[in-house]
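Working notes, beginning with the structure itself.
Only one protein chain is missing; all other protein chains are in place.
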């Protein structure tokens, strides 16, 4: 499987952070995970709070492990909070079920990885992640 | 790096506990964390229940990691319980999202650390933390 | 059971830290636990590394849970490392089996709590803990 190269991951992160700055968002943090849920790259902007890695990683990790993007996870959490809580526990607490966790798909729809962005509103976080993924010609499922 | 010195942390705790006594509160416990979320000092008053360190630490730790004080965490928990539950799990269970967790800022607004107080009502806990922080001339975000 | 009051815990910590300064030790951190292994008070001197609470707490917690002081824990670890590793795991990783973890006994030999000191050599840490315990007229088992 052709995955997300480090070169592409860097571009995704850089473009996501630039999107946030251009839109006047708070300092963002962004992670790129591979198709197995493992970290390829992460960056936290100056001025972001210390614990942003865990939130970014949890947003992206839940996407990979369940195969469901952040917006759909949030809907499930609102309908059935105990399921999402139980899944989070089953994944060792590494699941943040809100927008900003975004699946990365290739042209055929295969999951190549996931991006997690945190720092502003969940919707803005997701938009920044999508901007990064768009910039490398892949498909974002927010 | 200018942080909260042990001398100042002692004063914050002493003044928080004195505030509680002066106001007729139950026995309080108070912790001061540095800007990375690590414990500088803690005290538990005689008569407090044994597990007060974890509550005080969790109140303050969540403030540091998310950059959000206890009152705002509580509001978020009431609006979106599953997000706060998930963040708590991502931080290893060390997050108590109620008032009494208070950010400590310097005159320029930079986060120097956090204080966590527990033992009475959450609102009283926060007032005691603020009294301690006021006493050393720093800014409390409750 | 008459335990260690907060007033006494403060004195133990203050005298332990003063002992370290008088002897030219590195910045110390000191914790006092009650007879149930729960934190009464902790202080970390300026210049100590961030993770000193966990080490101090682990030294004292192992003393309480096993009823064996740090020096004897170290001897057991040297003779039978797997036992000490297994006990540490059983106690959730909160056991640091070296000197500096000191049992606090009353005149009749009853355990009132434990002190954990860290920052210099293990032997110096234990001497500082003993200095603090001596200062309040209790008996230190190092």
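When the chains are written out, they are named A, B and C in that same order, and each has its own residue count from 1.
As a working rule, contacts are C-beta pairs under 8 Å (C-beta built on N, C-alpha and C of every residue); 3 or more make two chains touch, one makes a residue touch a chain.
Please read these numbers as outputs of a predicted model, since none were measured by experiment.
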Touch partners, limited to displayed chains, of the chain removed from view: A, B, C
Hidden partner chain, touching residue among C:17, C:55, C:68 or C:104: C:55
Residue touching the undisplayed chain, where the options are C:41, C:69, C:95 or C:115: C:95
Residues in subunit A touching the chain absent from view: 5-6, 9-10, 34, 36, 38-46, 50-51, 53
Interface with the unshown chain - residue positions in subunit B: 1-3, 34-38, 92, 110, 112
Residues of subunit C in contact with the chain not shown: 48-51, 54-55, 57-58, 77-78, 81, 84-85, 88-89, 93-98
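Following the convention adopted for this analysis, only the chains that are shown with their structure count from here on.
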Graph class of chain-chain contacts, one of line, ring, star, complete, other: line
Relative orientation of copies subunit A and subunit B, as a Cα rotation angle in degrees, nearest 5: 90
Distance from subunit C to subunit B - Cα centre to Cα centre, in angstrom: 25
CA centroid of subunit A to CA centroid of subunit B, Å: 30
Rounded Å distance, subunit A centre to subunit C centre (Cα mean): 43
Subunit B residues counted as touching two or more neighbouring chains: 36
